[in-house]
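Shown here: the complex without one of its protein chains, the others still in place.
We just call them A, B and C in the order they show up, numbering each chain from 1.
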Amino acid sequence: MQIGMVGLGKMGYNLVLNLLDHKHDVVAYDVNQTQVKEIEKEGASSAYSLEELVTKLEKPRVVWLMVPAGEITEQVLSSLKNLLDKEDIVIDGGNSNYKDTLERAESLSDKGISFVDVGTSGGVEGARNGVCMMAGGDERVLNYLEPVFKDISVKDGYLASGKPGSGHFLKMIHNGIEYGMMQAIAEGFDILEKSPFDYNYEEVAKVWNNGSVIRSWLMELTENAFKKDPKLSEIRGVMNSSGEGKWTVETALDLQTAAPVIAMSLMMRYRSQETDTFNGKVVAALRNEFGGHEVVKVNK
Amino acid sequence: MQIGMVGLGKMGYNLVLNLLDHKHDVVAYDVNQTQVKEIEKEGASSAYSLEELVTKLEKPRVVWLMVPAGEITEQVLSSLKNLLDKEDIVIDGGNSNYKDTLERAESLSDKGISFVDVGTSGGVEGARNGVCMMAGGDERVLNYLEPVFKDISVKDGYLASGKPGSGHFLKMIHNGIEYGMMQAIAEGFDILEKSPFDYNYEEVAKVWNNGSVIRSWLMELTENAFKKDPKLSEIRGVMNSSGEGKWTVETALDLQTAAPVIAMSLMMRYRSQETDTFNGKVVAALRNEFGGHEVVKVNK
Amino acid sequence: MQIGMVGLGKMGYNLVLNLLDHKHDVVAYDVNQTQVKEIEKEGASSAYSLEELVTKLEKPRVVWLMVPAGEITEQVLSSLKNLLDKEDIVIDGGNSNYKDTLERAESLSDKGISFVDVGTSGGVEGARNGVCMMAGGDERVLNYLEPVFKDISVKDGYLASGKPGSGHFLKMIHNGIEYGMMQAIAEGFDILEKSPFDYNYEEVAKVWNNGSVIRSWLMELTENAFKKDPKLSEIRGVMNSSGEGKWTVETALDLQTAAPVIAMSLMMRYRSQETDTFNGKVVAALRNEFGGHEVVKVNK
Partner (left out) sequence: MQIGMVGLGKMGYNLVLNLLDHKHDVVAYDVNQTQVKEIEKEGASSAYSLEELVTKLEKPRVVWLMVPAGEITEQVLSSLKNLLDKEDIVIDGGNSNYKDTLERAESLSDKGISFVDVGTSGGVEGARNGVCMMAGGDERVLNYLEPVFKDISVKDGYLASGKPGSGHFLKMIHNGIEYGMMQAIAEGFDILEKSPFDYNYEEVAKVWNNGSVIRSWLMELTENAFKKDPKLSEIRGVMNSSGEGKWTVETALDLQTAAPVIAMSLMMRYRSQETDTFNGKVVAALRNEFGGHEVVKVNK
């Protein structure tokens, strides 16, 4: 099938290579011309503007977005709405908020353009060699695209998850679970680090990856990380986040669901971004007020 | 009534003054002789050893401990067990773990000595002018002591809470609730501090203390704290703890009760004692492993 | 001052009585005509439509809304925007989301209408006899209204909190703190209920209200509740919520602040609305899968 790829970052670039491996034609565009030239050498056709991309695609066109969620996705979709025609298909493979997806599917349907939301997992390595994909959209359109999606996914790593929005929703929840799993693993190692025992963490992660209940890809990555830096002494414990954990918690609240583990995972990330907190100052001040408990002074 | 006070720290010293105000005889002892001399000037009889204290008391003796919970309390009680006789009464007014209290009451009863556990709240100021007390012990003994307890408590600030251990248990739970309330207040002000508005926190605490649902002594203390240091810029947000919050959580676990707010209040205190965490390093390393997300390097 | 009150529910009705006590003129309107007739007997002027209300007010008009937050507030404001003139003032005394408030202040300012957001606390009893108010708005307008606000508030129970939105924001945080305090108290009593001791909860709440660190209005209400129903055996533990706790958590997330206690308080409310959970089923099924641990069957 012929695919127009918009966005040649780490994920998009490797997805193109993956598509080419499976004999699909790709017309590739990025605002960064270097990336476009690079991918051309790999066998993709080049486009230096959205217009050119659209022109080079046969109808019904299939345009796949791998661009940052939020404003940029919004801008590209807005341009594409003008450039594309009835029966064309847009795939958003980024980490968009499913609420935006619902609005965008609605908006594009005004012009008869189909919208497919694909949650993509597996990291850069997955994009290159076999990705995990959850796709929401109209059944007819998903059926049409299925051969492509199956080609570039790992075995059983593609799911047509249901109506529009369901793919991004599922990816959001996937990431929420990921937050919880990572925090659980991290709490475990934090307790080990403070314990009276003297563990080799790479060995611990390794034994847990072989036969234990908690064996998992994340634990394998933990093993890799400790192999490189046995005590993680070179990095600080600042845990950033990129949105989907927050959306998961917000969605839990909207649906009146208790999701304490995912919520705490997120909040501990926020906490890690501060070296001191106003929260802590208030409690310390109060303890001093009622019990005369000493406070720790600044600059001491 | 004649009372032997052991321990003339902030709490014990002020309780003696309070007892003297109400015309009770006090024989006072502390390992720190300066404190003993000081309190003698206020009208108490002095004792420079436990033995002297016991000798100076008429039977049935009433010995009141206001010493640090844990080992010191244990040592004093062990000595007193040898020194005291059948029908004598020991009051533990410290923040002892109720499980220790149950064992101690049992142990002293071997010799016919009565044990009363008193949870004491209200801070130093309360000890001086009117304290809040929750007392566990045998009904007969509590009835005997009640006039003293009522004299030094604020109106309705004394409760005979039930059998031995019930006083310290109740104080423990009181402190657990205190942890939760303080953290709730602190989280609120932390959000205000990060908000787009420019609040005067003393004024905020003040208005909340007048007519609002959350008016409370802790909010009054918050007002005082902000009056002294409007942004708490002189203190660090290190939240120490002294044991009763931890016991509350442990008790909740023993009783298979969900107490998420008290547990999180305690854990955020532990978190505040670290400037960086191993937990955070693990999550940061994992995000780097699967997504190539940048980590913050040490010394940057 | 002459005030037009829109909304004569529990809060609005009592605020009118409070205003009348302080010799203010009130023109009162509610969709429920019975309420209007009722308040007329108390000394207010009646209005049976927004139009009539607006007509009866002298310029610059002051219209005070005490209607449910959300859609109804939106509708009334939309109507008022058409009916009112430059220099008129609208007060929203309801529990509106501060984000809505910011938009509404902006929208009304197009026509030169001033908007004041007032967070109101203290319950029905407070509305009647002395309320706690936090008001956001332009300084000039707040100064103009201050005498009225001070009249109906308890002493020191009024705060001009800053620019538009700051009043509703502050009330939101107030309620977030309230969630945390209530949950802390409730967890404490839950542990008491499962403890080996046999406490009288009314007495416990009473002693804690006299001299202890956690004395508070909420603890007084706890005392009242236990006085009426010593074991709360007549009510179920379903904890509903009306929005502000959720907004507080959402705001914490937006500001990247850890607020674990407020978040957990909210989530335990959601949990209480379910008698069984899908969450629990998944964990039970997993325990059965790996360890053969027995599950509890439905209908057993």
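Assume contacts are C-beta pairs under 8 Å (C-beta built on N, C-alpha and C of every residue); 3 or more make two chains touch, one makes a residue touch a chain.
Since we're looking at a predicted model, the values are computed, not measured.
Asks: Which of the chains on display does the removed chain touch in the whole complex?
Replies: So, taking every chain into account, the missing one touches A, B, C.
Asks: For the chain left out of this view, which of C:Gln2, C:Ser79 or C:Ser272 touches it?
Replies: The single option touching the absent chain is C:Ser272.
Asks: Can you say which of C:Gln183, C:Asn210 or C:Thr248 touches the chain missing from this structure?
Replies: The single option touching the absent chain is C:Gln183.
Asks: One chain is left out of this view; which of A:Leu20, A:Leu192 or A:Val296 touches it in the full complex?
Replies: Touches the omitted chain: A:Leu192.
Asks: Which residue among A:Asn209, A:Asn224 or A:Asn288 touches the omitted chain?
Replies: Of the listed residues, the one touching the omitted chain is A:Asn209.
Asks: By the contact definition given up top, give the residues of chain A that touch the hidden chain.
Replies: 121-123, 126, 130-134, 136, 153-159, 161-163, 165-166, 169-170, 173-181, 183-185, 187-188, 190-192, 194-199, 203-204, 206-219, 248, 251-252, 255-262, 264-265, 267-268
Asks: Considering the whole complex rather than only what is displayed, give the residues of chain C touching the chain that is not shown.
Replies: Chain C touches the missing chain through residues 10, 123-124, 182-183, 185-187, 189-190, 193-194, 217-218, 221-222, 224-225, 229, 232-240, 242, 260, 264, 268-269, 271-272, 275-293, 295-298, 300.
Asks: Name every residue on chain B in touch with the hidden partner chain.
Replies: 213, 246, 249-250, 252-253, 256-260, 263-264, 266-268, 270-271, 273, 277, 279, 290
Here is the rule we go by: only the chains that are shown with their structure count from here on.
Asks: Do chain B and chain C face each other with the same patch, meaning over half of the contact numbers show up on both, or with different patches?
Replies: Counting shared over all numbers used gives more than one half: same.
Asks: Could you find the chain whose CA centre sits the greatest distance from that of chain A?
Replies: Checked the centroid distances; the maximum from chain A is B.
Asks: Centroid of chain A to centroid of chain B, CA atoms only: how many Å?
Replies: The mean C-alpha positions of chain A and chain B differ by 48 Å.
Asks: Averaging over Cα atoms per chain, report the distance between chain A and chain C in Å.
Replies: 38
Asks: Which chain B residues sit where two or more other chains touch them?
Replies: Residues 123, 183, 185, 187, 190, 194, 217-218, 260, 264, 268 of chain B each touch two or more of the other chains.
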